[in-house]
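A single protein chain has been omitted; all remaining protein chains appear in their positions.
Coming up: chain A.
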Amino acid sequence: MPEIKVTPLGAGQDVGRSCILVSIGGKNIMLDCGMHMGYNDDRRFPDFSYITQNGRLTEFLDCVIISHFHLDHCGALPFMSEMVGYDGPIYMTHPTKAICPILLEDFRKITVDKKGETNFFTSQMIKDCMKKVVPLNLHQTVQVDDELEIKAYYAGHVLGAAMVHIKVGSESVVYTGDYNMTPDRHLGAAWIDKCRPDLLISESTYATTIRDSKRCRERDFLKKVHESIERGGKVLIPVFALGRAQELCILLETFWERMNLKAPIYFSTGLTEKANHYYKLFITWTNQKIRKTFVQRNMFEFKHIKAFDRSYADNPGPMVVFATPGMLHAGQSLQIFKKWAGNEKNMVIMPGYCVQGTIGHKILNGQRKLEMEGRSTLDVKLQVEYMSFSAHADAKGIMQLIRMAEPRNMLLVHGEAVKMEFLKGKIEQEFSIDCHMPANGETVAVTTNPSVPVDISLNLLKREMALGGPLPDPKKPRTMHGTLIMKENSLKLVSSEQALKELGLNEHQLRFTCRVQLQDPHSDSDTLHRIYTHLKSVLKGYTIQHLPDGTVMVESIVIKVSSCAEDANTKVLLLSWSYQDEDLGSFLSTLLKKGLPSGLC
């Protein structure tokens, strides 16, 4: 049985450094090539030595597919392609290709310039790496080589995020990357057709969550911001530069527009401007509303949101500031937080996940006194709010995707083990399909049952159709007679005559004969006649002939009677039928073995 093997190098029962190796139909594919935010040593990149101890990866991998531009999905790409060595194609969607190098460059700057690390990839390497990228369009089938084809589906999550359908022959795998089943203010919902893959590899970040309606969340968020602004307070929203930031910007921008509010909204500059530029360009990747209205006005050309300057933080009056980074662990957001923390009118809204140890995590857990460097303490008087705006599918969304794609097997990655366990149980119970959740480095093999395509000759098909009833019934298999010819890697089903002709063979007749002993006191000819009448009454709808030369023909089956030498009452019936009439022949022999009914004349 052929197998699909999956080995996560990262993201197996873990979040971060997504990197999954898939071998399907003799092809090896790497799905995503991310880094881990939590580590600063070698553990931050996937362990490529798993693939090969030394040497380049090119000969071991047929292609690399990147689902979206978040660093935990593409952060290790230059390292892999330039430092470890890979020259094959790298597939990603157009927006990902555009935004990915910006993020990589930013990441490189922070690691090399700020933290002073050496032995890291350079700007040139990022450029070289991007040269190997082949862009993908949605729903476009790309032939990687003769057998391997990939197709991208919309995944929501962030701009340009895609799910990929990988197909070799009749085996297929769908990798979801990160996806979102509920549409938001700037992106649509993930969608896939009923492709029935052999294996669906899904993220499971929110395996145990069923989110409330997003409307509630949005309303709460807006209400909190609005109230705070009306009180004259300042609102700080720490965000990462891409993705959620744009979502919240759109949300606030439209709210400001609708409510005619005047308080300024600022966005700390940098990355955002460049990224925003691409958001404006890739309108086709956004949701219905933005796509439909961009002719009048591109929603990403913000009217109320202005660039932030450090000095604005001390301005009097209400304002809303988006600042990076999202977990309040460093940078501008932390500086502003320190300034504003003392006033209870102000507010900080944490829109997403915070790693343990960061200030964001601390204040969310209710800590009101923070120790800063230099032994000083900071009293946190401002209000702290948490609003989950994470763009991952929740448990129900994951189930919905499974229902959409109808996979035969399921594999969970990109989530915490305990939560995965819960969801795994659910999936197995609901869909009764196998669900796997390998840890990093652990290989899962999924056996597939690929269908073998066979060409059938049209004449044969038509003939068989004509034989069957008029009613179609595709659910019910039907047997048919034909000859399977295997020739030069192709399979062909033809009628036997044609097969004989093609192969230049003569037809052989195969006949079965059998003797049946029968106790019958009558003469031979009478017995024959009795058999004739008996068969006539049993086999209606068949042609039965009593021939003058002392035989009975049922279709092409010949029945003869002779008396036994020893006992005249024991008659020996000779049945002979051709191979084609095997069914009828064996039926007749069993019938005659039971003897003739006595009531016959």
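Note that in this section a residue touches a chain if its C-beta (ideal position, glycine included) is under 8 Å from a C-beta of that chain, and two chains touch if they have at least 3 such contacts; residues count from 1.
The working rule: contacts and distances are computed from a predicted model.
> I notice the complex is incomplete. Of the names "Pyruvate dehydrogenase E1 component subunit beta", "Glutaredoxin domain-containing protein", "Integrator complex subunit 4" or "Transcription initiation factor TFIID subunit 6", which is the UniProt protein name for the chain that's not shown?
"Integrator complex subunit 4"
> Looking at A:R56, A:K289, A:K339 or A:K560, which residue reaches the missing chain?
A:K289
> Would you mind spotting which of A:C100, A:M347, A:M399 or A:V561 touches the chain that isn't drawn?
A:M399
> For the chain left off this view, which of A:K223, A:K381 or A:H481 is in contact with it?
Selected residue, touching the omitted chain: A:K223.
> Which one touches the absent chain: A:D87, A:D145, A:E257 or A:E497?
Once the missing chain is taken into account, the touching residue is A:E257.
> Just to verify: which one of A:E59, A:E117, A:D145 or A:D212 makes contact with the chain not shown?
A:D212
> Touching the absent chain: which residues on chain A qualify?
Per the touch rule, chain A residues meeting the hidden chain are 182-183, 185, 188-189, 191-194, 206, 208-220, 222-223, 226, 254, 257-260, 287-289, 350, 354, 364-365, 386-388, 390, 394-396, 399-400, 403-404, 418-419, 422, 425-426, 429-431, 469-475.
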